[in-house]
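Here is chain A:
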Amino acid sequence: MRVLSTTKFTMLRLVRNYIGLLLLLIVPIVMLTIFSLILSGMTNEEGNPYFNETALTMVLTFQLFGGSSVMHYLNYDLFTLNRERMFVAPFNRTMYALSIMIFGSIFSVLLGIVLMIYSQYVLGMVWNNWAWTIYLITLMSVLSSIVCVIFTCVVKKFKLAGRLSEIYGVGFVMLAGLFFPMPQNAVFDFLGSYGNPLTLSIGAVRAGGNGNWAEAWLQANIVLAAIVTLFLVMIVVGRKRLK
Partner candidate 1 sequence: MTIASMQGVLKRYGSYVALDYIDLDIYEGEIVGLLGPNGAGKTTLIQTLTGMLPADKGKISLFGQSQNPFSNANKEKLGLVTQEVAIFEELTAKECLHFFAGVYGLRGEEKKRRVAEALEFVGLTDQADKIPHKFSGGMKRRLNIACALTHRPKFLIMDEPTVGIDPQSRNHILESVKKLRDQGTTLLYTTHYMEEVQEVASRVIIIDQGQVIKEGTVQQLIQTIQHEEKVKFDVSDPDIIPLDKLEKITGVRQVIASGSQITVISAAGTGNLDRILSVVKEYSSVLGIQADKPNLEDVFLTLTGKQLRDKGE
Partner candidate 2 sequence: MTIFYFTLKRSFGSLTNLIFLTLAPIACIFFPAGEAWPALPYGYQYFGIIILFVAIRLTQIIIEDRARGVIKRLSVAPIRYFHYLSQNLFAYFVILILQCAIVIVGGLLRGQELYQPFALFTLYLSFSFTALAIALAWISIFRNKDIAFLVYMSLIFLMVLMGGIMMPLEMFPDLMKRIAVILPTFWFAEGLNWVVYGRQTSNFMLINGVLWLYTLVFLVLGSTRKMQ
Partner candidate 3 sequence: MKSYMEPARFVNGWRLLNLGFLTYYWISGEFAAYDFILLLFLILLTSLRWRFNLPAWSVALDAFVCFLYFPYHAVSYYGLALPIFELAQRGKWLFALLFFIGLFVAPFPSAWLFCYFVLALFVGFFSYAYSLNQQQYKEEADEQRKARYELERVKIDLLAAQQSVAQQAELMERYRMARQLHDHLGHDLTGAALALQAHEYVEEPDEAHKLLQEVKRRLKRSTLNLRETVHNATPIAPIGVENLEYVALYFQQVSISFRKSGDLLRVAAYHWGLLEACLKEALTNIARHSDATKAEVKVEAAGSIIRLLVQDNGTVRQSQQPGSGLRSLKMRARSLGGSLSVSGDNGFLLVCVLPLREEE
């Protein structure tokens, strides 16, 4: 497995990508801290701290952007600067692409877990169900990676692909109604609930916390289904592009 020998370096690249770390780790940490300061002592109707909800949203929201580094590496290694070198190298490029994707996702999940740890042990909030939350984080991060890979493969201009991935992230946050309420009609309702991975995963964690496991699994599985579908799409477009 020649691809395996590259994984160490993929990981190193991710860890040393300081700008990425700044945006996906430091910024959320600062924001969590600020939110915890702002919302300290406030509770919602059920008596849970308001901050819990926010922290959950934040952790999952940042997963939406987790695919960007995967995208950059893929573009750099397989489509632009390193393209020729990789092309003549005697190893399986599809597997390499996949390994970048997997490690990018794992890294993103790790960042998410760091955020959870930070909010629990420093900011003093309590995560009800770690395993279930991490599962959802993983789903979100994989989804984001897949979406980004699809963008990279489908759109010729990388800059445009980058913009699209930002729109994917910001768009779903907006559609979830986190900035301001969305207009009330069927399309926006759907995109603000079952058509939105962010709301779905938030809903799944929330339902899991309330003990409503049927609902929780339903919502999580919708995300999973989206992942499976998009994964197939990704393989089709990816093969086309890698040839």
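We adopt the following convention: contacts are C-beta pairs under 8 Å (C-beta built on N, C-alpha and C of every residue); 3 or more make two chains touch, one makes a residue touch a chain; residues count from 1.
On the choice of candidates, all candidates are chains of the complex that A comes from, given by their letters.
Computed from a predicted model, the values in this text were never measured in an experiment.
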| item | value |
| --- | --- |
| Single touching candidate for chain A, where 1, 2 or 3 all sit in one complex | 2 |
| Candidate 2 contact footprint on chain A (complex, rising order) | 19, 22-23, 27, 30-31, 34, 37-42, 159, 163, 179-183 |
